[in-house]
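The structure that follows is given in the form of structure tokens.
Here the complex is missing a single protein chain, while all its other protein chains stay put.
Letters A and B mark the chains in the order given here, with residues in each chain numbered from 1 onward.
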Amino acid sequence: MSTLARAEGPRRSIAELASKNAIVLVLLGLVLVIGAARPSFLNPENLVNILRISSVRAIIALGVGGILIMRGTDLSAGRTVGFAAVVAASLAQRDDYASKLFKDLPMLPLLVPVLAALGVGLLVGLLNGSVVAFLKVPPFIATLGMMVIVYGAVSLYVDRPPMGAQPLGGLREDFTNIGTGDTLTIPNLILIAALVTLVTYVILNRTRLGKNVYAIGGNPEAAVVSGVSVWRNTLLVYAFGGLLYGLAGALLAARTGGATNNYGQMYELDAIAACVIGGVSTSGGIGTVGGMITGVLIFEVLNNGLVVLGVSAYWQQIVKGIIIVAAVAIDIQKYVRKR
Amino acid sequence: MKRTVSILVALVLVLSVGVGMVAQTAPKIGVCIYKFDDTFMSYVRNTIETAAKGKAILSVQDSMYDQPRQNDQVDQFLVEGMKSLAINMVDPSAVSVLIGKAAKKKVPLVLFNREPAAADMAKYAMAYYVGAKAQESGTMEGEIVADYWKKNPSADLNKDGVLQYVMLIGDPSNTDAKYRTEFSIKAVTAAGIKVQKLAEDTAMWDRPKAQEKMAAWLTAYAGKIEVVFANNDDMALGAIEALKAAGYFKDGKYMPVVGVDATPPALDALEQGYLLGTVLNDAKRQGLATFELAYSLALGKPASTTVAPLANADGKPDPKGKYVWVPYVKVTKDNYKAFK
Partner (left out) sequence: MNEHSLAVEMRGISKSFPGVKALDDVSIQVRPGTVHALMGENGAGKSTLMKCLFGIYRPDQGSIEVSGKPRSFQGARQALDAGISMIHQELHPVPFRSVMENIWLGRYPTVNLGLFKLVDNRRMLRDTRALFADLAIDIDPRAWVQTLSVSKIQSMEIARAVSYDARVIIMDEPTSSLTELEVEHLFGIIRKLRSEGRAIIYISHKMEEILEIADEVTIMRDGRRVGTYPSGELTTDLIINRMVGRDLTHRFPPRENVPGEIVLSVEGLTSANSRSFRDVSFELRKGEILGLGGLVGAQRTELVESIFGLRMVKSGRIRVKGEEVRIRDSIQAKRRGFALLTEERRSTGIFPVLSVRDNTLIANIRRYVNRIGLLDRRRGNEDVQRSVELLRIKTPGNDTKIESLSGGNQQKVIFARWLLTDPDILILDEPTRGIDVGAKYEIYSIIADLAKRGKSIILISSEMPELLGMSDRVLVMCEGRATGVLDGKGATQERVMELATQFMT
């Protein structure tokens, strides 16, 4: 078997390389086409900007990606990002800001709002994981319920007297700096996203958790008879996803300098779409970190590129929808076998 | 069976906790909000709830941006015997059905914030409307910009005497968004200024989306944009964040940005010199007018409110009118403190 594959290797390599990296080619193609039509798209500032916007999306996609690989799904991702953003924002308002949510809140160490956001995400993730692992509720339903619950919770959190529901603004400079500032001329957001990407890569490829996730997604029966604890890994994957949503929420609040209770709405669908574009199989067991990141970049290049090209809002939607389906159609060919 | 019963008992208990606070003689008023996560409507809702304390029993429902759901909620209100209804419609063009329902049961109907067609309003004597003239908010936004443009010749970056602008639209199917888009520019041209639209796009009232669109425009129209119009403050603030990231608001680099709503974060941005101006859609007075109207009608008294005189659809005062027009207020660096 192996010798056979090696013998055929060189001949097949170019076609194979193209097929394996079809998604990267799609991304490059998009960049080139948009750049040709509107050269300013290729400005370094604009490309950096796309990366900056992609950062938050990528972190969410990496969280959902692991769950998808394990044959799960997470519809509550977007709302959890929103919840975390609101919690982070509420704890990072300036002292002199007139409409502070918590009037008497002292200035907290910078880490507190971030940790609070991570905590919110982790909590939601653990709840999702528990419902899926112990109550055996199908992930689609469990996280659908959680999506609704989280929205209720965030609205409850933000809608308090005397101001009532309000956008949270007046965030501290040092907090917004996380999302808008640079370190060594590289935007913080991009650095954080790169770090998260690296960590996720290591977890998925070099830890037991990661390998188990692929195994459970690829063949749950095999995992069970091999003595892999399905509940434990389920819990961990949802918790990890939740943690990333929490981080994404904090970063989103920092980047936009505020938060409202409808932040993050539908982000889960964008993230799932990005993962699927990047070759993550919704039937489990297949997907790479590189693919997820590429998927996110395709999405954001489109988002930005279509605006730069001046495409009307309605056509933007149609084009994006077509690209999602087309990208997956191209990518899935490597798994489709003739019956 | 047992389980069903216990669930029902639990439900009844939960529901009764929410209701049983106010004296039995207070009238019951049903309120629908088109969706709870709309910031402005939250202010209106809070005012209604505060104003109702001790006077009326409110049932406030979230229509979740779903007109059929709202129709069901209204049906439920009528079954429960509400004395009057205050409805913030999801889709004002679908009002005739709601008016029919209310008329059949002879329950007074106060519509607010989203304006139905006058022809529909005429179908039922006890149908009222409380709201602001959406055109007015756009007009005021435009006047703020026109004022600034005339006072600051340096705002014309390319010195062509034409104001180049970009427009962040809320939701293209929303009438407020349409009016704000249209009348803000009309007010500028009415002041004798020539304009050129560089781009417009919808950001669904959303701050992160507006930030992303603005960033793309800064790439596509680098150095050409002279003014940013936004249909609301959240989007204006998103645009400001994108501008900050592109190096604006320091070293003398400035961009006039205007929004609507005068939310607390917007007022803060005004104070800090990022936002040129915003327009207050007076949520408090709108909520107050809505409640006062619905309350007086629920008690069987003639319609009345302390906020503004009754008027007709065009805005002319008319004691027999069915409209209450709550005026907008321009908010700029000069007067923002009054609204904090």
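Quick note on the criterion: contacts are C-beta pairs under 8 Å (C-beta built on N, C-alpha and C of every residue); 3 or more make two chains touch, one makes a residue touch a chain.
Because the structure is predicted, anything quoted here is derived from the model rather than measured.
Taking the complete complex into account, the chain left out of view touches A. Touch with the chain omitted from the figure is made, among A:119, A:145, A:181 or A:218, by A:218.
Residue A:207 is the one among A:183, A:207 or A:312 that touches the chain not shown. One of A:114, A:178 or A:286 touches the chain omitted from the figure, and that residue is A:286.
Listed here are the chain A residues that touch the chain not shown: 1-2, 5, 202, 206-208, 210-212, 214-215, 218-219, 221-229, 285-286, 337-339.
As a working rule, only the chains that are shown with their structure count from here on.
Put simply, the C-alpha centre of chain A and that of chain B have 32 angstrom between them. Chain contact summary for the complex, chain A toward chain B: residues 38, 40-41, 43, 45-46, 49, 52-53, 97-99, 151, 155, 159, 161, 163-170, 180, 252, 255-258, 260-263, 303-305, 307-310, 312-313. The touching residues of chain B, counted against chain A in their complex, run 36-37, 39, 42-43, 45-46, 169, 172, 199, 201-202, 206-208, 211-213, 215-217, 219-220, 222, 233-234, 237-238, 240-241, 244-246, 263-269, 340.
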